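All protein chains of the complex are present and in place, except for one that has been dropped.
Naming follows writing order (A and B), and every chain is counted from residue 1.
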Amino acid sequence: MTGGYPLLVADLVGVAVFAASGASAGVAKRLDLFGVAFVGFAAALGGGILRDLVIGAAPPLAFADWRYAVTAVAASIAAFWLHPALHRVRRTVLALDAAGLGLFTVTGTLKALEAGVPAVGACLVGMLTGIGGGVIRDLLTGEIPVVLQREIYAVVALGGAVLVAVLHRLGLAGVIPLAAAAVAMTAVRLIALRRRWSAPVAVP
Amino acid sequence: MTGGYPLLVADLVGVAVFAASGASAGVAKRLDLFGVAFVGFAAALGGGILRDLVIGAAPPLAFADWRYAVTAVAASIAAFWLHPALHRVRRTVLALDAAGLGLFTVTGTLKALEAGVPAVGACLVGMLTGIGGGVIRDLLTGEIPVVLQREIYAVVALGGAVLVAVLHRLGLAGVIPLAAAAVAMTAVRLIALRRRWSAPVAVP
Partner (left out) sequence: MTGGYPLLVADLVGVAVFAASGASAGVAKRLDLFGVAFVGFAAALGGGILRDLVIGAAPPLAFADWRYAVTAVAASIAAFWLHPALHRVRRTVLALDAAGLGLFTVTGTLKALEAGVPAVGACLVGMLTGIGGGVIRDLLTGEIPVVLQREIYAVVALGGAVLVAVLHRLGLAGVIPLAAAAVAMTAVRLIALRRRWSAPVAVP
C-alpha cells in the first residue's frame, strides 16, 4: 500500500462505491444475495486483481488484506437492502464512482511503474485497474461491457494514467500531484457525464 | 499435491465430474466435440487455475500435471457420447458434483493457507476453487453464472472454506478432519438440493 493510511481509506471508499455499482447490477438481474455480493466483490476488486496478476504480485491485495474483501462484501450487502434508496441518490453514486475511477487508475498506474512495468504497459495496467471491475461486472451479468460503449469513461482513465506516468518520469509523483491527478480525472468524468445527459436532447 | 495418492485420486474424480457438467452444458449449446471438451476442461480445471494464479503457483497444476488435463478431456469426450445416459443418472451426477464442490473447496482453501494467504483471503480462494469452474463454464456458454442465482451452492463452499480455515488455525488440519469437512459440505449441499426440489411446491 503506497502512501499509507489516508490512501488506504480512500482506496476502501473506492472499493465500497464500485461494490455498490456491482451489487446494483446484480439486483437488477434478480441475483440472490450471494450473487449480488459476488458481483459486488468482482466489480470492486476485479480491476485490482487483474493489476496484481499482471504485475506478478501474488496473492493480489484483494486476498492478502482482509479489509478489502470485507469492505466490498459489506457494501454489496448494504446495496442489496438499500437498493431503492440507492437509486434516489444515484447522482452521489455517480460522483463517487467517478472518484473511484480516478483513484484506482492513479494507484494502479503507480503500482505498475513501481513493479518495473515500462510506461506504456503501466498506463494500460492503470486503465485496466480503473475499468476492469466494471468489465467483469458486466460479463458476469450477461452484458456487453458498458465501458466499451461509453467512450468517455475509459478515455478518462487512460488520460489519467498517462498523466501519472509523466509525473512519475519527471520525479513529481508525490502525494499532492497524484491526488490532483485523481481529482482532475474525477472532474473530467463528471463534466463528461453532465454533457452526456443533455446530448440525447441535442440530436434530432 | 498435499495428501499424496488418495487425494490425487479424489481430486481426479472431482475433475471428471466437473468436466462432465461442463461437457453437458456444451452439448446443450450444440457445441462441437472440441468446444465440448474445451468447456469441460474449463469447468473442471478453471477453479484450480484461478486458485494457482492467485496464490502465485506457476504453472497451475492443470498445466503442470498431465493427469488433470487428460482426465478432464477424457471425461468430457465420454459425456459427449453418453449424454442421454448422463441425463438418466443425473442424481448420481449431482451427488458427485456436490462431492467435487466439497473436495475442491477444501483443497483450495488449504493450498491458499499453505501459500501464505491470510485466512479471509484463503477462504475466498477456497470458495473460488469450488465454484470458479462453474462460473467459467456458464460464461463460455453465454449464461449468467447459475451459482450467482442459486444461493446454497456457493454458500456451502464458503462455509466449508471457513471451517477449513478454523481447523487449520487450531492445528487440526489433518486428513480425517479435512475429509470430514468435505463430507459435511457434500451432505449439506445434497440436503439443500433435495429441499430445493420441493420448494417450488411449497410456495403458493
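Simple rule for what comes next: a residue touches a chain if its C-beta (ideal position, glycine included) is under 8 Å from a C-beta of that chain, and two chains touch if they have at least 3 such contacts.
Since the model is a prediction, treat every value here as computed from it, not as a measurement.
**Student:** Decide which residue listed in B:79, B:140 or B:156 touches the omitted chain of the complex.
**Tutor:** The missing chain is touched by B:140.
**Student:** Out of A:124, A:166, A:180 or A:193, which residue would touch the omitted chain in the full complex?
**Tutor:** Final answer for the missing-chain contact: A:124.
**Student:** Which residue, A:115, A:166, A:179 or A:192, contacts the hidden chain when the whole complex is considered?
**Tutor:** Reading the full complex, the residue touching the unseen chain is A:115.
**Student:** At which residues does subunit B meet the chain that is not included here?
**Tutor:** Residues touching the hidden chain, for subunit B, are 26, 29-35, 38-39, 49, 53, 56, 58-60, 62-66, 69-70, 139-142.
**Student:** What subunit A residues would touch the chain not displayed?
**Tutor:** These residues touch the chain not displayed: 53-56, 112, 115-122, 124-125, 135, 139, 142-145, 147-151, 154-155.
Just so we're on the same page, only the chains that are shown with their structure count from here on.
**Student:** Roughly how far is subunit A from subunit B, going centre to centre by Cα mean, in whole Å?
**Tutor:** For subunit A versus subunit B, the centre distance works out to 30 Å.
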